[in-house]
Structure formats: structure tokens, C-alpha cells
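Here's the structure we're looking at; comments come further down.
For this depiction, one protein chain was excluded, whereas all remaining protein chains were kept in their positions.
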Amino acid sequence: MDRSYLAKRLLHALIIAWGVMTASFFLMRIGPHSPADKYLATLGAGHNVSQVTAAIESRYGVDRPLYEQYFNYINSLLHGDWGWSFSTSMPVSDLIKIHWAYSFQLIFLSSILAIILGISLGIFTAARKNTKADHIATFFSFAGISIPNFWLGMMLILIFSVKLGWFKTYYDTGLPMFSLSNLYALILPVITLATGMVAGYGRFVRSSMLENMNKDFVRTARAKGLPESVVLRKHVFRNALLPVVTIIMLDMSGIIFGGAYITEFIFGIPGLGWMSLKAVFSDDYSVVMAVTLIGAFVTLFFNLVADIAYTYLDPRIRYE
Amino acid sequence: MKLAAYYLERLKGNKTAIIGLAFIIFLVLTALIGPFFTVSPTQVNFSEKNLPPIGFSSEQSEYSAKVGGLVMTNMHGTWKHPLGTDGMGRDLLSQLISGARVSLLVGLLATGLAIVIGAIIGVSSAYFGGIADSILMRFTDIMITFPFLLLLILIVYMFGSSLALIILSIGLTGWTGTARLVRSETLSLRTRDFVIASKALGASDLRIIFYHLLPNTISSIIVLATLSIPGAILAEAALSFIGLGDPQVASWGNILNAGQNDLQAAWWIAVEPGIMLFFTVISFNFLGEGLRDAFDPKGDYN
Amino acid sequence: MTSEIILSIENLKTYFFTKKGIVRAVDNISFDIRKGEILCIVGESGSGKTVTALSILRLVESPGKIIEGKIILDEDNLLELSPHKMQDVRGNKIAMVFQDPHSALNPIFTIGDQVSEAISAHKSCNKEDASSQATQLLELVGIPLAKERYHDYPHQFSGGMKQRVVIAMALACHPRVLIADEPATALDLTVQAQILDLFLELRARFEMSIIYITHDLGVVSEIADSIVVMYAGRIMEKGGSRDVLGNPVHPYTKGLMGCLPSEKGIIIPIPGTIPGLINPPAGCIFHPRCVNALDICRMERPPMTKITDEHYVSCFLGGVNG
Partner (left out) sequence: MSMCGKAAILSAGIGLSGCLERDSGNKTKDLTAGKLGGTFIEGASGADAETLNWILAADATSLGYISLAFDGLIAYDNKFNIVNRWLKNDIKTSDDGLSYTVTIRDDLEWSDGKPVTSDDFVYTMKNLMFADWMAYTYAGDWTEEVDGKSVFVEPVVENETTFTIKRKTVDPEFLYTVTDLMIYPKHIVSKYEGDVKAFTQAPELNNLSYTGNLGPYRYKEWIRNDKIVMERNPDYYLGKENGEPYFENYEVKIFGTSTARHAAMEAGDITNTGIDPEQVMKFKAIPSIKVFTVPTTGYRVLQYNMRDNGWEGLKDRKVRQAISMSISKEKIIQDILLGFGEPAFSFIPNVSPWYSEEGLSKIGVGALYDKTRAKELMKEAGYGIEKNGAIQVIDKKGDKIKLKFFTITGSKVHESMAYLIQKELGDIGIEVDIKFVPWETMLRKYYMNKVPGSDQPARNNNGPRAVSEEPWDLMYAGQSTDVLQPSGTEIFFVTDGGLNTSGYSNPEVDALFKKVHSKEALDVTARKKIYAQLSKIISEDQPLDFLAYPTANIAFKSNIRGIDPGISMNYNYQEWYFG
């Protein structure tokens, strides 16, 4: 991977980030909502609603013409200013600083678990292709992929929290982040988020393994007299890993902004997903914009990482 | 038609795909004729609140005029409401049937829309190439990069929670996969002899696109569509679950959303629609995978 | 040439159990290979040559299965060895070179790694020894600048060079038998010739026995000491190269030779194609395509008939010149 390629990729990423930013900026503002909405119901007799609305909109800087707001926003972004969150009354950057960790620990733990379990499941089932164990595992993978994670979360709460009382029904932010009790508290959320990932990765690894098992070089490896475990681990798996790495990387953003969102919602984890959901409902533009942009950057970052990882893992690309 | 019969024959060999197909057919039939046999899903009956399903019993608080306060009653499931009732005494069976209609409608229409948009964008991008391709693909990239659920939530929140809008927004945001697939398939077809031949014969771009390029990608599109339907169904359910569903319809997500607050008093409200969702989604996944295998020319082995 | 027999295949049956039925890919074949000889297995594609080779190494994959027979190497029946012991046979006593060098090498490991891996699989030696041995092997098979190229990846080599690497891997433990499955087919003509020369050279140098699988009678005539002609999973004719090529008995062998461009430059193809192996024709499996087929050919399977001590044919017309 030479420098000009990297530069090209970065430029491409920037264009896409700009596109996402612009799209969400205008999407948020063409709707009929205004941050002054929350005051509408309380505006009693004797008030000139439009005057108060105007004052409130000017307070949050949303009274300017759209293009002006747009350029102002870009300008402040370039100066590292993410804006002011008027539904939480704090700078968006502070909000993110406080809340990202809750999302991160959930996503990190789930991903690690899903990668370990998913890959093991994939190797296990591929090595036992068409056996009973494989069929059972395949069925459970399908189930894991198909189970709606919001329902899964609810069922876990119903069974393990409400009926059995093993866990709290909500996530307790009072726990120190690096403690066993915090890890324990994250068990149900992580299961909720990771189940679909484990099943998906498992299936993907399995099919990637099977595809590579039919490759001639695997037969070559066996013909050399290598033990089957070495054949699987070295020749099949290392090759099967290539597309898996890509899929996992590309999947990351989907997980963060799909599953993690919902998981935070169910368990009351005040992560970025939940914050942005609340922000949508409060017409808090800057928070939604920031989370969207972070999401886009994370996605683009993982795309880039996938690319680099691919290059690292696949000498055919590395040396071109 | 012969080809269809051939693929059907191949599909028959796949047990899980057939199970999936059977459940989908059952669901469609239920959604179509079920409402004629059940009570209205909005019919409330406050004296039959929170009835458990058949075979279960549950302790419920009720106001008793005699006592002038609350009394605990042990409620048993009745055949009148085989799947129980919700907190307003509405029949859950009929709500679930109504939910099946909603889910199938969303799944089919939203996916259909996404496929049409995706196919048009994908095929034009590949066929015209050059600048058109770059612009369309950058646009696709932007759409892919946009956090999908957040985008959906934004649109639905902004413009109102009606079923039509939900379907439209799922369709409008879900086409990127199709576009990429159709584009890559078309790219590989574009240089094939028959396309070049018809170009040489003076066929118009549209004709080439509709008569030569699209039909040749149809099997991949069918597989993708089948596998996308659960995504659309889940997207609607997720939206409803977080409170952005169309409040006028009893969709599974809406019932789940309501059930979430009743987990202690009436667990079945949250359990039942989830089971339906799960079976529906897994059926489409089974069928989709089966179709993929059936269409796969390498799939003869085993 | 009557040196000792080192590998003997007896009544080998390898079937594939597919959903549509049983494919008799290798159906009751027997042949021997002697020390230092080059035995060519000849046949059209689909005749079971490769499955035979894989069966010898017990590398037939599901749904394929070796049903019965014996493969005797050094008095051991390979089919009765434990998987672990069989592992030690592969690459060590019997090695194999595959058809397509482009896919036979793992793209993500260096060639040096893949060659030394073959060494360390069977010899307990440290990494450096293995790698120096591997370098020697690479030199041996004619890789220029072997030391420098040790750390290169397969895609950095040409097809012919890749095949040399594959051969180097196969030679890693100086195997008694080297199975080469159409090793030159995927390469262009000049390279083919170089690879053939390499085999001849190696045989001379290591006294290896080579089972050379090909559909190319031209190649066979150049290198074979003995020949096994396969068709639809069965052996049609086998014997010394001079006998089989000089005096082909089986109509199929004759047909194959007809496929060689004759001096007059006319190619005479064999009519028809290989039958489906799930429901093979009764009697002689070749009869539907045989111009000389008799009634008995449609009913009974012809036995292996001895023509000379070293020449056998499976045909009712055996010895009769059609």
C-alpha cells in the first residue's frame, strides 16, 4: 500500500463523510420541527408565540438562513467545535466524552466475544461439515441471525432479571467501569448484542472455511503429510480469515448503529446510541449531527482498517 | 418456466427451505383470511384485561366495586382468547394476525421498492459507466456509510409515523446492497457477446438494460430480495419498538413496545409477537439460503 | 526392467456417495509399480485417474470413500494404517504433485515456508535446518537464486517455477513414490517439456518411482516405463510401455492412440462420451462407444486377460486384433 493509494482512500473517505454530514444536516432541518417546540405547550395567554419562538430559535442559532447555518456549522467543525446540545445543556464534545465509554465497553466486549465465539463456531462446524453437530450448530446460527435483538434483550430481562432475579433490570452507571461487577452487569446486554454477531460470523467463517477446504493448496498441504490440525489452522483458516476480517470490519458500523442502539435502549445504557435517539426526539440537531458524523467516521475508519488488514494478510495485494 | 420448475425441483431437496416456505405461506394465508375468523384487534374489554394464554394462569389486580378497592384474582387462559389479552382486554391472537399483515406488507413493499431503486441505480451505473458510475457509486457509498437505523429514525420522526412513510423510508434507505450487486453482475455481463451483439444491432440502451442485463441478474436479485425481507420486517419492528411505529395499526413491534412495560404483570404480551417475528424472519432466511443454493450452479454436489 | 515392486494396488474401489446415487469413480482396479519406474496412468478426464492417485494417499474427500481394496507399500496396507501413521506416509514415502501449480500453492505463505513445512512435517529438525534444506531443494528443482527467492510469495513466480516449487515440496523427504497428477497440463508447451525433463532427471537421481497421470499419450510415449489405461473408473489395459503403445489391444487404447495426430495429420476421435458413473452400462463399461462390441460385452464385465507377462487387457476381444 503506497502513499498515494492511502491519500486517495482518505480523500474518498472525506468526500463520503462530507456527504453524510450534508445529508443529515439538511434532513434534520427540512422537517417541520423546531427546538422551540418544547415551549409551545407552555406558552400561555398573553404571549406572542411567534416572537418567543423566534427568540428561542435565535438562542440556538437556528433562525439564520439554512445555507448560512450550514457554512457556520462546517466552520465550527473545522475549528473542532461540535456545537451546543440544547436538550442536555452541554457542549456536544463533553457529551460525547462522557457517554462514548458506555457504548464502547458494550461494543468492545460484544465484538471480542463474537469474534472469538464466531470464529470458533465457524471452524468447529466447518471441520465437522455435514455431521449432526454441524446441523445443530447451523440451525442455531440461523436462529441467532433471525432473532430480533430487541426481543432477545427483553426475554433475557424477563427470564434472568424479572423471573430469576439474577441481574438488575437496568444498567447501573454507578459501577466502576473496570470492575467485575460492571462486567457482570454487562452480561445480558453483551449477550443481546453479540448473539446475532456470533451467529453471523460463525456462518460466514464456516462457509469461508469450506470454500478454502476445497482449494488445491489444502490438498497439497495434506499430501505433504501435515497433521489435519495444522492443515486447518494454518492453510485453511489463514486463508478463510481474509474475507472474515473484511466482513467483521464492515459489520462493525452496522453493529454500532443498529444493534448497539437498540441494546442501549433496552437496558438503559446511556451510550451514544441512546443519547442520539433522545436527541432526535428533542430536535437536538448538533448531537444527532455529531453522532451521525462519528458513525460515518467509524465506518470509514473500519473500512480503511479492513483494507490495511487485507493488505497485511494477503501478500498478493501487499506486493502489487 | 422450465427453468423455474427446475429450480423448484432443486429447492424441494432443501428441507429447511421448504419449512421456511411453508411457514411463509401459512403466514400469508393467516394474514389474508385470519381477520374473518377473529374479533377486531381494537375491541377492548376491560373486564378481560391481561388474560394469560391457554394453559397459563396469572395473578392480576382488579378493581372490585364490592370491596371498593383492588382485589387479586387468579386468571386462567380461555379458548375465547387462546393467546391471551393485553392490558385493555384486546385479543392478542387477532392483534398478532393484524401484525402479520403489517409485517408482510412492510417486508414485501419495502423490499420491492429497495430492489427496484437498487436495480435501476446499479444497472445504470454499470451500463453507462464513467462519470455517471462514479457519481452513483459515491452516492451509494454515502448511503451505506449513513448509520442506517439512525437515518430511518430521523426520517420517520421528522415526517410522521405512518405505515406508508415507514415502508417508503425503509425502501429508500435499503437499496444499496442491490445496487452494488446488480452493478457488479451487470459489469460482468456488459462485455458478454450477446450484449455486444445487440448493441451492434442498434438496440437502445433501455432495451439492452431491460431485455438483456436485468433478466440475467434476476436469480441473484431474487435471493437478495428474499434475504432482505427479514431486514425490512425487523426495521419496522425496531422502529415500532422504540415508539415510532404507526400507532393506528397493531404491528408486532407496537405490541412488543407496549409489552415491554408489562413484563411483570403480563409477560405474554412481549413474548408472543417476538416469537412470530422470529419465525417469520428465520423462515425468510431459510428460504433465501435455499434459493441461493438452488440457483448456485456449483450446488449440485451433496 | 524387473526391479522390486514397491507399491501395489489391489482391487481398489473408491465410490462417491452423492444424493443422486453412487458414483463408482474407481471400480476395482489393480496395478503395481516397481522401484525406479515411471508408470503412466492414461485416460480421458473423468476416467478416475486423479481419484486413484488421491486414493493412494487416502485423500479422497467426502462424499467419496474407499470401499475396498489394498494399497500395499512396504508390506503395509495403507488403507489399514491409523490416520496418524498415514500422515507420516504422505509426503514422506509417497508424495504428490498436483495438476495446477497456480492453485496448489497457498497464496499467503512464502514458498520457502511451504517447502520447509513439508520437511519439518516429517523430520525433527530446527527451523534453520529445514530452511537450508528447503533452499537446497529449491536449487535442485531449478529455481534460480533460490536463497533470495525463498521469502517470495507464489504469485511472484511464473507457472513453471511454481510447479518446480511444488515438486520441491514433494521431494522434501525423498519419497519412494512420487505421484504427479498431470503436472504439466496447466503450463505452456515449452515449460511442459522442462518439467518433464525435470522428472526424468529426478528419477535418475533419486531412484524414485513415479506415477505420472496424464491424458497426453505424447507425454506417455516419452517417459513411461509402464502404462495403465483407465476408462470410467476401470483399467482397460495395462502393461509395459512398449507393449501397450506398440501393440494396443483394447479398442479404447486404440481409440486414444487414434486421437494422437497420426503421421497423416488426421485425428480420429472416439465416438461418444464417458458414461454417467451412477448407472454405468452393464457388461463392459466401454461397449456403448465400442465399434467392435459383441453381445457378451453388453452383459458381462470382461475379466483382466493376460496377453504377455507384462501386458493385460480387460476385453473380450483380448488378443484379437479388431
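Observations on the model:
Order as written gives the chain letters A, B and C; numbering starts at 1 within each chain.
We take it that a contact is a pair of C-beta atoms (placed from the backbone, for glycine too) under 8 Å apart; a residue touches a chain by one contact, two chains touch by 3 or more.
Quick caveat, the model's predicted, so the values are computed rather than measured.
The shown chains contacted by the absent chain are A, B, with contact judged over the whole complex. If you put the hidden chain back, the residue from A:Asn72, A:Asn130 or A:Thr173 that touches it is A:Thr173.
Considering the whole complex, the residue from B:Leu21, B:Ala258, B:Val271 or B:Ala294 that touches the absent chain is B:Ala258.
Of the candidate positions A:Leu27, A:Ile74, A:Ile98 or A:Val230, contact with the unshown chain belongs to A:Ile98. Looking at chain A, the residues touching the absent chain are 32-33, 37-52, 55-56, 58-61, 84, 86-91, 95, 98-99, 157, 161-162, 165, 168-170, 172-174, 265-268, 270, 274-275, 278, 281-282. Taking the complete complex into account, residues 42, 44, 46-47, 50, 60-63, 65, 68-72, 87-88, 160-161, 243, 247-248, 258, 260-265 of chain B touch the chain not shown.
Quick note on the criterion: only the chains that are shown with their structure count from here on.
The geometric centre of chain A is 22 Å away from that of chain B, both derived from CA atoms. Distance between chain centres (mean CA atoms), chain A to chain C: 53 Å. Listed for chain A are residues 130, each touching two or more other chains. Residue positions of chain B with contacts to 2 or more other chains are 302. The touching residues of chain A, when paired with chain C in their complex, are 129-130, 215-217, 219-228, 230, 234-235, 238-239, 242, 313-316, 319.
Those residues of chain C that touch chain A in the complex are listed here as 54, 57, 59, 62, 83, 87-92, 95-96, 98-100, 103-110, 117-118, 121-122, 153, 155-156, 166, 169-170, 172-173. Remark: chain A residues 12, 15-17, 19-20, 23-24, 27-28, 30-33, 130, 139, 142-143, 145-148, 150-151, 154-155, 157-158, 162, 253-254, 256-258, 261-262, 265-266, 276-277, 280-281, 288, 291-292, 295-296, 299-300 touch chain B in the complex.
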